[in-house]
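All protein chains of the complex are present and in place, except for one that has been dropped.
First chain written, first letter: the chains are A and B, and each begins at residue 1.
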Amino acid sequence: MQSIVANFPFVIIALLFGVGLYVLLFKRNLIKIVMGITILSSAVNLFLVTLGYRQDGIAPIFTLSPEGAMVLPVVQALTLTNIVIGVSVAALMLALIVRLFRKTGKIDSNSRMLKG
Amino acid sequence: MSKIVRSVTIPLVLIGLIFGLYVIMHGHLTPGGGFQGGAVIASLTVLLIVAFGSDKVKKFLREKHLSLLESGGALLFIGLAFAGIGTTFFYNFLTGSAVFGNIPAYGSNPGDVWTGGVLPLMNFGVGFKVMAGLSSVALALALFTSEDEEKEE
Partner (left out) sequence: MRNIIAWLCLILLIGFLINGVLFLHPFGEPEETAMDDYFIAHSQAETGSNNVVTAILFDYRGFDTLGEATVLFSAVAGVLLVLRTVTRKKKDDE
């Protein structure tokens, strides 16, 4: 079991996840909810990259590379895929919000016009 | 937008296009690749929409051409994946051959463009797909909201 000081970056990522969840739970404006989902996605991407860090490591590229051990490259490939998926989901959500605003005129998630 | 913005945008778009294609092309040597270069070029479309207005950009980037570019990129990617089906799906059949076939020695080296096998061609396929896809999404959003303003007048 590590201490909070030793695993400090992971604790910060958990707090960022908490900020994203707070926006998702407590805000009513639809665009703010989309921003909260994007913050959640960013927290997960940061966590993936932080998992593969080696102390005093260099980038996993062999072109004119300095001396040293390389950081883990598989996690960075997973993060690239996740970023593109996050952008696609956010674009689709924003398109639906724009269409909803033109039809009803409100972007409050508690309004009566959204039901049915 | 004003005359200054419109006349500065055109050289900026040309320089950005060269930079984006550079990032796509050298994906197997430096950080970058298909997705990153495609996103760089798609942001140039947003710059064009902001500077010139969505009606003028709609005449320049027609929907048919963007759709063709996106489908062509996807077909290039899938075609290269199927071309090595003699051994397995997604087999790199171009290492050691004449096209993009050099193999670098292990360790740090200056970097040769003609290495990589099937990787640079796949980078171009994915780059075209992302470029056309994100540009058409931005254009559709801009056109939809500008038509909204016209109806309200």
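By our rule, a contact is a pair of C-beta atoms (placed from the backbone, for glycine too) under 8 Å apart; a residue touches a chain by one contact, two chains touch by 3 or more.
Please read all numbers here as calculations on a predicted model, not as lab measurements.
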Contacting the left-out chain in the complete assembly, out of B:25, B:61 or B:141: B:141
Touch list for chain B against the chain that is not drawn: 27-31, 33, 70, 74, 77-78, 81, 89-90, 92, 95, 100-106, 109, 111, 115-119, 122-123, 126, 129-130, 133-134, 136-137, 140-141, 143-144, 147
Chain not shown, touching residues in chain A: 1-4, 6-11, 13-15, 17-18, 21-22, 25-26, 50-55, 60-63, 70, 72-74, 76-78, 80-81, 84-85, 88-89, 91-92, 95-96, 98-99
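Here is the rule we use: only the chains that are shown with their structure count from here on.
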List of chain B residues in touch with chain A within their complex: 29-31, 35, 104, 107-111, 130, 134, 137, 140-141, 144-145, 148
In the complex, chain A residues that touch chain B: 59, 61-66, 80, 83-84, 87, 91, 94-95, 98-99, 102
